[in-house]
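All protein chains of the complex are present and in place, except for one that has been dropped.
Chain nomenclature is as follows: A and B, assigned in order of appearance, with residue numbering initiated at 1 for each chain independently.
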Amino acid sequence: MRPLQLHDRWMDAHAAVAQRFGTEIVSIISDPKKEYSHVRDAVGISDFSHMQKFNVPEEKGLDFLDNLLAGNVAKVRFGRVLHTFLADNDGFLVADCFMANNDEELVLLCESIVNDAALKTVLNNNGAQEAGLVDLSENHVVLGIDGYKAWAVVKDLFGADIVGLPYLSIERFSYEGENVRLFRAGKTSEFGYLIMAPAQCAESLFLKCKELSEKYGGGLCGLNIHNDLRLEGRFFNIFAEGLKVRDPLALGLQWMIDFDKEKFLGRDAILKRRSAGLTHKIIGISLEPGAGELKPGAPIFNGPEKVSEVVASCFSYVLNRSIGLALFPVAIAYSGLSFNLGAPNGPVIKTISMPPIMPKSLSVKLDEM
Amino acid sequence: MRKRVVVTGMGVISSAGSTLESFARSLTEGKACFSRISDPRLAHFRAKHAGIIADFDKQEIRVAKALPRLDRFHLLALAAANSALSHASLSPIQLSSRMGVIVGTCSGPMLSIERHYERIIKNNPAISQEEIFVKTYESAVKVLAYAYGISGISATVVTACSASLGAIGLATDLIRLGVADAMLVGGCDTLSPTTLAGFDGLKATCETTCAPFSKPFGLSLGEAAAFMVLEELDHARKREAPMFSEIAGFGLSNDAYHCTSPDPSGSGQVLAMESALIDAGIAPGEIVYINAHGTGTEANDKTETKAVRRLFGAYAESIPVSSTKSMVGHCLGAAGCLEAIATIVCMQRTKVYPPTANFSGPREGCSLDYVPDAGRPWTNHGPVMNNNFAFGGNNASMVMTPCVSGRSTPPDRSISEKIVITACGLVSPAGVGKDAFMAGLTNNIPFTRSVVYPYIGTITIAAVPRFDMRTIDRRLDVHSMDKSSVFAVAAARLALQEANMRDRSAIRDGLGLFLHCASGSTASESDHIVSLLNDDYKVRQVTAFPYVVPNSITGNVCKALMLAGPNSTLCFGKGAGLMGLGFSWHALRNGHAAAMLSGSVDELLPRTLTDQVLSGILRPDEEAPGEGACVFMLETLSHARRRRAPELGELCSIAYSTDTTFLTTPDSTPETLEKTIRKALSEAGIASPQIYAVCHNVRAQTEKQAIDSVMGPSSQYKSFDVSTTLGCAAATLPLYNLAYAILDSSFETSGSKNYILSVFSSMTGANCAAIIRKYVQHDQRDARLH
Partner (left out) sequence: MTKEMQDFIDRRKKVIDTFKSELIRRLNLPYNADDLHEDVALLGAGLGLDSLDALEIVLCIENSFNIKIPDQNISVLRSINTVVDYVIEQQALKAGT
């Protein structure tokens, strides 16, 4: 297992830890509602070090990564980040990836549903060593700063220039003399940043972020709440619906794929499924307040017929109801329909348009395009 | 030694006044000179007001009688130019080819262009040669040259909102190098439904009248013509001309960001301003006033404020920064020169800072001293700055100093070293790249095919075959770019590759790009205008308008290749590629960059071809129109040596003249071209027997006669004309010919007979001759060792 670099500091904060795909993660501090509120109403600091982190020199790395990932790595402009995925040979998801063009180096951050070793195997089997890929997972942390005040924390850390950083971009900064990579790339639909920092300054950076988050009325968060936040913001979560469904097409991730690219892992299988046509598609669902709770695995009925199962769910504090995702046959995968949960006469469940919430961050104008 | 440039005459026609006195008065009073747009076809637009010129009497313009079809665009330009020349008490005829003219515009003769489209959608596309001439962007300089006897260099800057500021800059460069003693320079744009609809569709317009840096958001358009006479200092002194200001420096840059939105970080704008200050040898802390671009749009005003703060730091708070657009509106191509004149008259005459009118308190993100509402006494005397930031990411900045300041000479940043050609990026009907180009020419089989167009039937064209950009560079995203941009991006990228230019920061910060076109019309012009005309001017789509101006092509190249350096787009009519080469050369010699990409692009547009055949300009049996792009890399010798770049040749001289006899007589004479060729030879310091190759149009009688007079028997040199194989790309053909001569390795050196003469003479009176020294194999081989 890959332990948390900041394990002791999280223990100081009385966090509960867990294991996920061979990596230690912070699951929760204490109160999910409080953690939710940190992100939705102020700023939350989370530990995203479970991400596998790599860098590779651009010269050979460009082809290596372009042949691997589904999106077009070659066309990523200097300073920008590509949000895409890595699939296996059968075209099923292995990792949700951010690929950044950081001028002469390409940086890869992966949230994988395989452990470190398995991911490394895939990379090595596809030319990682020849390309000069370096694994930075062990000696770097990734801190997530999410929330509509996230920019204020990052501004205090690195200066006013960050205010102009567009979504999905990367910038180099210095912290205590160490090189730190700042990504603007959140998955909660609030402003979100990831700071990838070397172990040497990790602790100091973490404590500083914690202090700043409290200054702006926020605090520390675990990763459990991010499952809820992602679902509410309708950001793909490989650990929830990704793990259950695995097919990027049914998950609606076509936007992560460059279908015109000649080569990427799983391309043939994915293109074949694409021409055959989708049979099922993921769609948002919602229960009335007070009608119970959506649980993954719970069946969904259209009249007497079972048509689907809940694949991911959470309680949305903002909407005061249970929402979720389910995989429906395409003929009925439309927003605005009514079905029944659990049994043909169970509570009414509706298909809904996503995203269902208006994040505070959308009402704030940062200097952005 | 770099010469100094002063302003000796000014003329304006605008909604704020058509004399310098009335203009100055409006500015001092902070009078917002807008009126309601009365055209009922335009009543549904958000924009209800514009800076409309009242009481313009075209009867006063003599030339208008000789050329009855002139557009309002020409008439306004003629009137303002006349004022400027009178003000300067200068008669261009006396300077002969030592005086030239450069005009900046956004939409040129758009009213005439629209009128033709109105006929076109009614299935009546017939058009005469005269009407075509009047519809071209480059017609203004020809008309001005004709009316006022100007016979030196002429060019049209088509960089939209920064065009005339760019024109002033380019003209300044020419005078500094002694290419001209005086230049008539300025800008003009009329108010047209096309342009109004374009900005309105982008939701950039203001519903009331604009309030730069304040509220409400949005711009108001204006029509105007503004001209200056720029003169070399000693020349002005000798004739005791009053001098109103000195052009101390200017800078150009590109955001390399987005076709309409400015880079929110302000980096591109900072780079332009910084370059201007460096060019002038002036520190930011010396600037006493800034005339802002200040359109009033949310994006511009916020970004501009940010850029000013970034560059000037704490000092920014102390500089008055005002937008004269608050009084005259956004006059597009005329804005640069109009605002420069506004700055000068306020600085010299009224001694009051021009205010930002209609100011009811600063908007969010805008926190400088905008000189709200009324003019304040001009207290600090010293250098001033003018800025314009255009679509396509083109940024222009200029520093002027008052003539009485007694300031020391601006630094001489001119360079005397050679300028070499280190690459030829080629996209042609023969294919992509120089190998395909040379192979195609060796085989000598024409790359032409027949096409059928409505109204004109079958014609032969030479089109660029489809190609996959990925074969050139997988990193280039040209999806949704028009063909012109794709050709230009490809050719520029090939030039970078062949010049072995890899250093990312060199590309990003220093490398310039001048791209030239024959016509101001793009594929998008047709899309935009026809869409409007078919639907009572209702805006149904916005993706075409940003690409109506050819500057969008340059913007696309800069964005794709991350080029942030000096850039411009010039329109010359036919032969643009060769004509434009000189401007890049002058930019390098003035020290604005150590390396520049310079080239041209053509696209076969059915609209243009139809017009040309219907009018008789293009005779399909004699000529096959072509398309493609050719981009050269020009560098200072030391820069090329440092990079161990391949050295293909040296640009030794380039001479220009403008001959407007075509407006009154059907036959053009070869004498002017002959003189131009001799001038090029003399400036290169060589004699005609040293020319081994002549690049020209073998079928053009004027060129042939001029060349014969200079060169003697044609057995003494090799002719390079690729038109039978590659067709006639209007702008790019002369560059193809030159590329062919440069890349042709069958040439054997013999002593000093190693020069290429490249000649072009257009039907509309533009003449150009360039001398290039070819570097032979062993020079190239050494360079390639790296």
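Quick note on the criterion: a residue touches a chain if its C-beta (ideal position, glycine included) is under 8 Å from a C-beta of that chain, and two chains touch if they have at least 3 such contacts.
Predicted model only: the values in this text are computed from it and were never measured.
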item	value
Per the touch definition above, residue among A:A118, A:L243, A:L278 or A:V318 touching the missing chain	A:L278
Among A:G177, A:G297 or A:G336, residue touching the chain not depicted	A:G336
Residue touching the undisplayed chain, where the options are B:H44, B:K203, B:R504 or B:R642	B:K203
In chain B, positions touching the absent partner	201-203, 258-261, 479-480, 539-543, 546
Chain A residues that touch the omitted chain in the full complex	83, 167-168, 234-235, 252-255, 258-260, 274, 277-278, 281-284, 302-303, 331-332, 334-337, 353-355, 358, 362, 369
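The definition used in the following text is that only the chains that are shown with their structure count from here on.
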item	value
Chain B-touching residues of chain A, taken from the complex the two chains share	62, 66, 74-75, 77-78, 103-104, 161, 164, 166, 367-369
Contact set on chain B toward chain A in their complex	258, 261, 264-265, 302, 306, 365, 474-477, 504, 562
